[in-house]
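Missing here: one protein chain of the complex. Every other protein chain is in place.
So that you can tell them apart, the chains are marked A, B, C and D in the order they are listed, and the count of residues begins at 1 in each.
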Amino acid sequence: MTDFLQLLFSGMATGAIYALAALGFTLLWQASGTINFAQGEFVMLPAFMMLGFLSMGAPLAVSFVLTVVLAVFLLGWVFKRGLVDPLFKYGMMPIVVATIGLSIAMRNGLRAGYSAEAHPFPSLFADKLFNIASVTITLADVGTFALALVLVFATQAFMTKTVTGRAMQAVAQNTESASVLGINVPRMIFYAFAINAVLAVAAALLVTPTYLAKFDMGESLGNKAFFAAIIGGFNNSRGALLGGLIVGVAENLAAAYISPAYKDAVALVIFMVVILFKPQGLLGKKEERKV
Amino acid sequence: QEVIKIANIVELSGGGATAGTNFKNGVELAVKEINAAGGILGKKIQTTTSDTQSNPGVAKGLTQKAVDDDVFAIFGPVFSGSIMVSMAESRKAEIPNFTGGEAASITMQGNPYVFRTSFTQATAMPKVARYISDQAKLKTLAIVFVNNDFGKGGLDMIKKALDKSSTKVVAEISTDSGQVDFSAAVLKAKQSGADGVFVYSNEEESARLLRELRKQGWNKPIIGETTLTGQKVIDLAGEAANGAVAHVGLTVDAPLPAIRAFRAKFERDYKYVSDHNGMKGYSGIYALKAAIEKVGKLDRKAVANALHSLVVTTDKEPGILMNVAFDQNGDLDRESFLVEVKDGQQVVVATLPPLNPLVTANKPIAAGKSAPAKK
Amino acid sequence: MNTQDTCIEFKDVVAGYKDFMILNNLSFKAKRGTITLLLGPNGAGKSTVLKALFGLLKPRQGDILLDGVSVAGATQKQLLAQGIAFVPQGRNLFGQLSVFENLELGGITLGMKTTHERIPEVLEFFPRVKERMHSAASALSGGEQKQLEIGRALLLRPKVILIDEPSIGLSPMVVADVFKLLRRLADQGTTVLMVEQNVKSALKISDEAIALESGRLVLQKPASELLADPNIERLFLGGAHQSNAQASTV
Amino acid sequence: MKKFTLFLIATCAVLLLAAPPFLKNYGLYLLSYWLVFVIATMGLNLTVGYAGQKSLGHAAFFGIGAYTVAIMMKAGISFWVGLPTAALICFFVGIALGFPALRVQTIYLAFATLGFNTAVWLVMRNEEWLTGGTFGINGIARPSLAGFSLEGNLAYYYFVLGTAVLLAALQWGLLRSPWGKAFTALRDNPIRAESLGINTRSYTLLSFALGAVYAGVAGALFASLVQFIEPAPFTVGASIMMYLMVVVGGPGYFLGPLLGSAVGVILPEWLRFAQAWYLFVFGAAVVLLMIWLPDGLLSIPDRIKAKRQAREASAARAAAANTLGAK
Partner (left out) sequence: MSHPTEQQPVLKVSNIKKAYGAIQAVGGVSFEVMPGEIFGVIGPNGSGKTTLFNSMLGQITPDAGQIELNGKDVTHAGPLELNRLGVGRTFQTLQVFGKMTVRDNLIVAAQEHQGSMLSRMFAPSDSGLGAKADALIDQFRIRHVADKKAGELSYGQQKLVDIAMAFMSEPDLVLLDEPCAGVNPSLVGGISTLLKELNRNPKFGKQSSFVVIEHNMDFVMDLCHRIMVMVEGQVLAIGTPEEIRGNKQVLDAYLGS
């Protein structure tokens, strides 16, 4: 039982990391109908930006704020202007492929221009262990989990409870109608990508101490996050959290009780079951009626 | 021939990028030095570096390209999986090929043109095994390995080596490269009730594993091979690395003058501390140099032949880093170290003698903070 | 305010989709506080006229004036601010948002306070829609969706309404109601530019009729005159006008 | 378009037939590598480009083909038995993978196929008794054809070329037949298609199965081209690259895979002069290419054609309008 709880809690901590990365996927999908295959790199780059500011002597909090500003500009504005604007009207495929290209460029640009090594990253939380009923958790686990929770629910509330959030959804569902109503489509898309950039920086701050800052950290992070987002429901921010937790916990339990070599397969089986019975994901809304 | 062309075919992107980049940097450092000192037999070395993307199919193509370019020798790839494929091409073209791969099978196929720059797992693992059963006296052992050809090969070899010993392997725990959460792996190790754990994985994963071991209160021996106690791992794992013991073929922390010199030069040029892969590439070039000079002419076949019984010492050739001897298979032999992490520092606790009597012991730096080598 | 000045004016407008020019030097005027009806065969370019006016297509040549000021190149937001509202042809709702949320977004340029005040008024007019207030817009029937769309535009209390075939999908009683409402709005000073294929009923409430073919103005007459003219009736209502209908739909 | 296609085919044919004897080993290897991917992405183009099924699991079939041939050849069975077996296995596994597509579409389908790819990869990696696990299978021989050895790089190149041409011809025939329209109908509007009697179920499954066959054949050729296989080239990442190749080349364009694979396989090699930055340049090039031509490289002639037609239509419309005006 203790073992099980240990696995459960560790899995939840990892799951919270996946959820943070997955949150960006769900946000962009709801708010712009796009999928960003460079989402993992969108977490990787801020991690290095923060390291850069840190190495210049700025404290972590200052580095974070500076990175948010820089990321909103680069990953928000520049990305939107340079890549999303010209491709938005051509549907999903070109954006997907362009972001695949972007992820290759970002990953390898960082490697060639900076470093192929893994770099340690300071944790926001003190290195403290709790021992509750012989289950060990770190302060970082708890902190990451709590912050993930806050971010997920804040995003969800923003998207569904505010008019701006709904206007962003409207843009994703029917761009022309949105502009006919006077919704400032480019601005809504910018908001979506700006918020995504902020979330990515937050994710970077929380995940990099475990993931380590490395040029290819985004690859596996992005994959897992994609898993998580789909399982939870792509069109719902809470789905990201649920999906992340499921993937994190399932992996751990599978590795311990079934087969470590096939641990990824277990999450897949869960997914297949989900998709067959609830194609829109656990918390996702049904697609529109078409006839 | 005006210059000596060398193709450097390494993992610069994909999963092997860290290892490959180090290897490449080592090669380039050595080449720069040799060229500055007048080259080999008066001829300058010219290297071209290409990236395999950690993909064996690409590595094979690049090796063919090197053959087309009529290079004198090929360095890399570093990943066992890639050299296993690409060496067929260098063999066909009869070009000496130095690899950074550790998998035992590389040199077990009678390829007269493949040479190692590090121990084969067939050499390294028995040394670790001996430490585990004779010195650490562990009755039972859990093995955590990374599930790729490197880790899997190591697993097979250490199991074989432990077969005859008093240590029993009670758990084999597979992990993935790039894995983040090691709680299940550590839990399994704990559940197995083993007296100690043997860790065989890449640097970052080793660091995460060490942290998880500490988190879950693991207080039994942690033993590894080469990667476990690297400076990188210590940097990444912090305190959690303390107490880990490993057998290391090459380490920049070894108290040897040649290695100290190398470490300083590498750090000067690349602004970071080399790992063992950097040392592999660097010493590999010097091994080639020694062989060419021994033959006295640029004849690939003769050089390959010479390499098969080559013995190089740091007295004559400091670039070789440690006294070394190659054998008929292309495997090499030299002293190695047993190190332990103490207070965030890699400390050499013992120097293990080479198997081949031709290899003479290295002379350590007299006054060092490291413990003197036991003989 | 003089209700008889020109409100909308097209001056030699050439516009179309990429390189395919649909409107060829189209010129016409529509007076303030009247209902101007756009008629024409399928593919004549009626919807294109409305899209060009609402800034969704940029004219290649010519100019589009609103109250004497050029609006070619204006954004939808600016146009809405000037009091123009547009109800396009086809489906234009946000299917996954609720009926209420769709209405809210309709008033996004007004601010939420005003919008929330006006929503009940609009819903009074479309009881079917009111009943479905909290269901997803895509769950509504075809006609209910159209009603919601019209309501969403009326929320703005626009000075100018561009409305593209409102009768599609609406049951006859609702069509009559909507037409009556448009008439009332026009009488109160709103300018209506409407496209309709339901020609007979539409002419009855319209002031002026404009007929397009192949992106050209072929006729502009008071609606009453047109209703009375037996020849014209055959041309547009009867279906005998084959050869021309064909040529004009190019 | 027709003229352009013919011109492109003719130029390619001349180059592909005449140039190789002047190339060295590496060039031949690279060209063969490219052709193998042309075959694989031709299959994916059928699934994704024509039938509109978002598949991110194509590399799994590529792998299944490669492993089938490798395992069979290791067991002493001829390549010529292995090749059709690989195709057949892929056909049936392709049908199986089609089933999720009957329930889910777009990103959900992309993910189901991605999951399938991961599962296949895990089997390749973990079932050492069958696949050699991470060590892979080494020393896969190249076959001989009618007593003529294909061991040499040039001979093998022509063999791959021949296969590619044959498979392209078959696909051309298929797409010109009513099947081609049925696939397109399935892509454009599956609901309408079904109400018109188009068996969307069968066509969906077949689009996967036929796509998989191409990948399987390509995999078989790949195995004996590289003469070694391990799980790495068959990961999800490889599937994503194949998807990229299809989209960059032009999804739903017959010759799209030819150019797309060139971008995916040859462009990075050609960019190697950029040294450490070459993959960065490659990634950036893909982004720019997409921005320039969102519908793929082969949409250029279509664009030109569309422009010309639009001009003609405008003129015709203006003329029609004038006759009205004169009235």
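Rule of thumb we're sticking to: a contact is a pair of C-beta atoms (placed from the backbone, for glycine too) under 8 Å apart; a residue touches a chain by one contact, two chains touch by 3 or more.
Owing to the predicted nature of the structure, the values given are computational and were not obtained by experimental measurement.
**Q** Thinking of the whole complex, not just what is shown, which of C:T6, C:Q61, C:S98 or C:Q197 touches the missing chain?
**A** Checking the options C:T6, C:Q61, C:S98 or C:Q197, the one contacting the hidden chain is C:Q197.
**Q** I'm checking contacts with the chain that's been left out. Which of D:A182, D:V213 or D:L255 qualifies?
**A** D:A182
**Q** Quick one: which of C:N25, C:S47 or C:Q76 touches the chain that's been left out?
**A** Residue touching the absent chain, from the options given: C:S47.
**Q** Which residue from C:L56, C:A176 or C:L219 sits in contact with the chain not drawn here?
**A** Result: among the candidates, C:A176 touches the missing chain.
**Q** Just checking the interface: what residues of chain C touch the absent partner chain?
**A** 17, 40-43, 47, 89-91, 128, 132, 139-144, 147, 165, 167-176, 197-199, 236-242, 245-246, 249-250
**Q** Can you list, in ascending order, the chain D residues touching the missing chain?
**A** Residues touching the hidden chain, for chain D, are 174, 176-182, 184-185, 187-189, 191-202, 313.
The rule we apply is simple: only the chains that are shown with their structure count from here on.
**Q** If you take the chains that touch chain A and keep only those that also touch chain C, what is left?
**A** Chains touching both chain A and chain C: D.
**Q** Using the touch rule stated at the top, which two chains are linked by the largest number of C-beta contacts?
**A** The largest set of C-beta contacts joins the chains A-D.
**Q** Give me the ID of the chain with the smallest distance between its Cα centroid and the all-protein Cα centroid.
**A** A
**Q** Rounded to a whole Å, what is the gap between the Cα centroids of chain A and chain D?
**A** 31
**Q** Cα centroid separation between chain C and chain D, in whole Å?
**A** Result: the chain centres lie 48 Å from each other.
**Q** By the touch rule stated above, which residues of chain B touch at least two different other chains?
**A** 12-13, 147
**Q** Give the residues of chain D touching no fewer than two other chains, as numbers and ranges.
**A** 125-126, 275-276, 279
**Q** Pairwise, which chains touch?
**A** Inter-chain contacts occur between A-B, A-C, A-D, B-D, C-D.
**Q** Spell out the part of chain A that touches chain D in their complex, as residue ranges.
**A** Going by the criterion above, the answer is residues 29, 35, 37, 82-83, 86-87, 90, 92-94, 96-98, 100-109, 111-113, 219, 223, 226-227, 230, 234, 261-262, 264-265, 268, 271-272, 275-276, 279-281, 290-291.
**Q** Give every residue of chain A touching chain C within the complex, in rising order.
**A** Contact set of chain A toward chain C: 163, 166-167, 169-170, 173-174, 176-184, 235, 285, 288-289.
**Q** Using the touch definition up top, name the residues of chain D that touch chain C in the complex.
**A** The touching residues are 306-307, 310-311, 313-314, 316-318, 320-321, 323-325, 327.
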